[in-house]
Every structure is written in structure tokens, then in C-alpha cells.
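This report concerns only the one structure given below.
All protein chains but one are shown at their positions in the complex.
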Amino acid sequence: MSDAAAMPAKPFQGLRTWWTMLRICLEERLVYRGDFALGTLMRFLPIVTQVFLWTAVFAATSRSDIAGYSRNDIVAYYLLTMLTRAFSSMPGLATGIARSVRDGSVKKFLIQPVDYVGFLLAARVAHKLVYYAVAAIPFALVFFLCRGYFPPPPDAVTIAAFLLSLVLSFLLGFFMEAALGMLGFWFMEVSSIVFGYMLVQYLLSGHMFPIDLLRTVPTGVAGVSLADVVHWLPFEYTAYFSSAVWLGKVQGRDLVAALAIEAGWVVVMAVACRIAWWRGTRRYSAFGG
Amino acid sequence: MRKDFGPLGEDHAIQIHDPPAGVGHPVHRQPQHVGRIPALVGRVGVWKELADVAEGRCAEEGVGDGMEEHVGIAVADRGTIVRDGDAADHQRGARTEAVGVVTETDSKHGAHSSGDVTVFPYTPAMHNTDPAAEPTPDDTVIHVARLAKEYRVFDKPEGLAASIRGLFHRTSRVVEAVKGVDLDVGRGEFVALLGPNGAGKTTLLKLLSGIITPTRGTATVLGHVPWERADDFRRRFALVMGQRNQLWWDLPAAESFRLHQEIYRIEPARFEKTRDELVDMLDVRRLILQPVRELSLGERMKLELVAALLHEPEVLFLDEPTIGLDVVAQHTIHEFLRDVQRRRRMTVMLTTHYMKDVAALCERVVVITRGDVLYDGSLAEIVDRFTSHKIVTLDFDEAPDRERIERFGFPCDFRGPQVILRIDRSRIADALPVILGSEGVRDVSVEDVPLEEIVAELFRADSRQAAAGASS
Partner (left out) sequence: MTRYLAIFLTFARACLVRDMTFRANFILECVTSLGWMSMNLAFYLLVFTYTPEIGKGTGWSKEPFFAFVATGLIINSVVQAFFMPSAEELTEMVRTGGLDAVLVQPLDAQFLLSLHRVDFSSLANGCVGLGLLAWAVARMDHTPPPVAWLVYPLVVLCGIAILYGMVIMLAAATIHMGRNQSLYDFWFYLTNFSRYPAEIYAGPWGGPLRMLCTFVIPILLVVNVPARVIAQPFTGAAWGGVVAAVIAAIASLVVSRFVFLRALARYRSASS
């Protein structure tokens, strides 16, 4: 990890620092477990509405499927999206970075021998681990109750691709939001930018509906639908993609290509994040905050 | 603004003699102001310092000139009162700690008459020449009886394993923030609540302003039970918290004032008069049209005070009003508060960690530690009761011989030509002449232990006692 790079002299030292950071974050998160449990439980509420909405839609339409999704597929899709979002969503990351720049608390990372991005990553991993620990039970319960909506489990390769896509979606989500937060070095108020990002993200990540629904939306260029454009953007890899993989909507060469695009976006965002940090801190120290 | 002896005897003021050059005066501050309060004559309560010295010198040199030289009275009639502290002290906001009353005069020296002086502890009642202003027992504004507030706090365990366990089981304990406080405050009193952090001062203020409900006990403020939060009650007091901003952050204070006018239903004419008066007293007229966020902390605090006083509250609670302010702003606020309090005969209760606030403002001090009242009385008395010694500073022409000074047997601190001695109060009258007799003394001052030190010692003693109590 980046911390190991920051402290090359003692390899285990870096690891230990990282572990301590992780532990402190875990403890900090556990203090707010009340909010945590409540939040996890409530996160499933919108799905309930979505299930009923789509059931009503399927009841009224004469089609047997919408963009290749049966009603059960749609329900399974929303549930899987919840799982993917549990990996890729980074609540408060961008605004947190921007705030630390604005109120000057980022200074301590300029002084202390700790890499800021590494620290944030550790904190986020900790946050996620605790979240999974608390959320596993409600997740398992919901998935078990809704097992009837799911198609039979896919083969091992697909499952492996699914897991890989989840890890990548975590990294992508992290670096994308972190890079966004680094804009705080240049703009006083990033909350509007973050909100705009969230809007686009919500629409294009597939959180709202399967991206396949956009196949019928033309872009003006012949033969290219909106779904094709979104395919090349990073957003759909934070929600739609993993769910589609599990449901077998993306297979074979397409799957490999999509994973490559996702990995490419992770690298791009990580580099963008680094560059933003370097230039940002240089600007910060030059202008004295 | 008259900030010294109040309405007392300006007309009886008499000329002051400079002390004779080269003579050290045993009295560290000269009585200067002379006035007459016949009612005081006959009251007993000799204040040690002045009395000891005065009597000591008088016995030695005989009644007469000694007084004049050492106490500094030039002309004095029977019943004339003198007060300690010089004008500069009072400019700086020091309190009058004692007054002396001339009980016997000898007029054979003509203009240089002199006499016996009996010295009394200063009490706030001496300020009030208006007989109606005297606090009377039935004019109790705040009455507190066995008031207690308990909190349940959840332990936050340290360590990962413990915090995971905490997921399922939380341990809690009961903390007594205030335990059985009894207190009565009369109209027009200016009371300081002192105590270390977490002693329960702020909790007490919150109880008295009705923000929180007590676990046990009763309290009435202006005849109301505060936590019933009757509008009638809330219109008659104000609470100012030094650490919290109550004005609208993004708007000029004038807007907040208008809102106050609406909330407290202040008549427009009266509102404008009061506002202008307060604003002028603090000299902040030009600030009230500026957004509050652009103001400095001190300026903001002044405007907070104006806002709080707009509805002319009868009781004012101040929670650390001078926290974080510079000396100038502190001083302005002291003068302002004292002036308004006197003018309106407001009852003020103040918590603070700055002894300057206390010395400048409060006649009465209530010390609270661990939710209990440890001391309740006058500021002068706290010095009297809780200090065993005085600080004597000697200025020599040149750095003195250490051994010679140490021979006196008092703890001393050498700072070049200056020596600071801590002398037991009971021995000071005997010790001083001897010390002053030593070679090369250029100047001397006798002072009380600083208030900060006394209060800190008080807190420490209490926590030691608590520790002893816990271990036994």
C-alpha cells in the first residue's frame, strides 16, 4: 500500500501503522453503531418500493420482459445493486476531504509522516469492514427471503469475475470520490460539485434502473445507444456492472473487456488522485491555506 | 463613568498627602477616599491587615501623627470613612477590600487632625446610599433548595474487542453533576460561581434558566420554577453563553435585535431607547449593521450582551462571558456589566475562570466543586479564610545578601534587588518592622495572595479531600 512506500526503511513498521489506523477507525465507527444498524436497515426500504413499482409495471404491460429483464430479474438486480453499492459507495469521503482542506485539518498530514490517501483508504476499509459486520445479518436475511427472485447461481468463473468486479468497484468508488474531494484545494465550496456528481452517478451507475433500459435511448449517432456511451464511462462499474455479471447479462469477451475498462478507470482515478494531492498540497503550502 | 466608591462621599473628599519621601509605609495601599457613613460606626468586624498595622503603628508612635503618615489621612472628622486602595487600583478594576472609620479625632493639630481608625471589611451594602436598595431577606430573587441533577453516562470502552462487546451491552453509571445545592440570591446581587471544570457550575446555570430539569430539589427564580418555562418567566431573564453564538451568524446584529424585539414583545420606543443606550455604552454603534461573522470575538460578545439586555431582564446569567477575550475587551465588558447592573439593579450570576472578572464585578462568591457548594460568602472573606500568609515584596537598592534575608525564617524568592517573602498573617505585624529595619530597603509592598492562587488551592484541597475520601 501507499504507506509501505512512504516508510520503506522498515517494512513491518508500515504495516503496523496501517493496522493501528485500521483499528482506530474500527473503534471510531463502532461508537456510532446505533446509526449504523439503523442506516443499514433503512437502506432496504427504497428497494421495497422499487419491487412493488416494477411488479405494478409488469402487471400493466403486455411484455414478458423489459430490456431482457423479467420481473424477478429486476428485483434480483436491485438487491444485487445494494450489495455492489455497499462496496463502491463512499459516503462523506469527498466532502470530508474538502472540509479538511477548508478548515485546515489537512495540515497535519503535511506534517505527520502519514500518507493522506493511504490513511483515507485505511479508514475507508475499516469503515466498510464494520459496515459489512453489522450489515451482514440484514443482508443475508433479505437475500434469503428474496431467494425466489434469483436465477440459479452462476458458474465459478462468473462468480470469480463478480468478486473481482466488487473489489475493483470499491477501489474505483474510493479513488473517484477522493479525486473529487481534492478539488477542495481549488474550489472553496465543493458540495455542489459533489451533489452534481452524485446525481450523474445515481442515474448512470444503474442504481436507479438497469443500464440496459438505455439501449432504446438513441444518442443521435447512428447505431450508438446511450447504454453504449455509458459503457465507456466509469459510473456503471460502481453499481450496474457487478449485478449484471451475476445475472449473466455480461459474458465471455464482453465480460473481459468490461473488467479491463473498469481496471483502467481504477488506475486513471488513482493517478488523478495522486496528482491532485501533489499539486493541491503544493498550492496549499504556497498560498498558506 | 464613576466606577469607584459609588455614591460615597465625593463631597467629603479631602486632600491627600503624599507619603513622606524615604519612609517605607507599612500599609501597602493608602486609604484615600474620605466620606461619611454614620450607619457604619459601631459595626464590628475588624479587618486584620489595616487594623493590625494601624494599631501597631499607633501604639508605637502614639495616636496622632503616626496615623497621618502611615495611613495617610490628612483631615478626618469622626465618622469619616477611608478606604484602602489608591485611585490607580480602582481604575484597574480592583475591589475595595476594606474601609476604615475614624472613631476618634484629635483636632489640636489644626488641619492635620488625626484619630483612631477602625477598619471594617468592605461589604456591598456600603455602595448603596438608597435605603430601598438594601437587599432585604424577602427580596430573594433566586431560591435554590437541595437541587440535584444526575446524568446517566455510557462508558465508552477502549480497545477494539471492548467496543465490539459494547455493541451488545453498554455499561452506564450515574454522574451527579449537581448534588443538593442550597442557595439564595437577593435582588441586585452580583454573584460569581467559581469552580474547576466539570464542577457543576454550568449545570446549575442551566437548571436555573430552565434548560434542563433537575433530578431532585426545588428552585425558584423570580418566583417561577424555571423548568416550567413559563413565558412570563422567560421574558424576565437572559442567559449569555460566552462560548456560543446566539446572534444570526450571516446577518447584521441589528436584525437579531429586531427579532428579539418581536420575541420579547418590546415596545418600539422602549426598544430603540434601550438599544441605543446599550450600543452607546459599549461603543458598538458602527458594528450593528455589519454581518456578525465579520466581527471579532470581542465585538461579537459585546453585541451578544446588548441582545441579551434589550428586554431589560431582571436576572442575568452569564456563562464565561469573557472567555477568549483580550484584556481591553474584558475590561470594557466589566465596566459595562457593572454599570448596567447598578443602573438596573439587576441580579447577575456569573461563571468564570478569570479571577479578574470576579474581582471587578462580584461582591459575593460561591465556590462549587464536584456539585457541592464549598464556600459562599464575600470575596474579601475568601481571602481571609483561605490564606494563611501575605506576600511581602521588598525592594533593595541592590541585590541583598541572601543569608541575611533568609535569617528572618520566611520562605523567600530572590529576584535581583527584589525579594518576595511569604509571611504568616499572624506574624506580619511583628515581622514587618524588623524586616523594614534592615539595611537598604527602598520600598515595600504587602499584598494578599493572588486570588487565582487562593482559588486554585481551594480546588486542589478539595480534590485531595475527595481522593482521601475515596481511598478510605
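Side notes on the structure shown:
Chains: A and B, in written order; residue numbering restarts at 1 for each.
Here, a residue touches a chain if its C-beta (ideal position, glycine included) is under 8 Å from a C-beta of that chain, and two chains touch if they have at least 3 such contacts.
Note that the coordinates shown come from a computational prediction; the quantities given were computed from them, not determined experimentally.
Residue in contact with the omitted chain (choice from B:L259, B:L297 or B:A329): B:L259.
Within the set A:L203, A:V229 or A:V268, the residue that contacts the chain not displayed is A:L203. For chain B, the list of residues touching the undisplayed chain reads 151, 177, 202-203, 206, 209-213, 229, 231-235, 237-239, 241, 243-244, 246, 248, 250-251, 255, 258-259, 262-265, 291, 319.
Where chain A meets the omitted chain, the residues involved are 32, 34-35, 38-39, 42-43, 45-46, 48-49, 52-53, 55-61, 63, 66-67, 189, 192, 195-196, 199, 202-203, 208-209, 213-214, 216-217.
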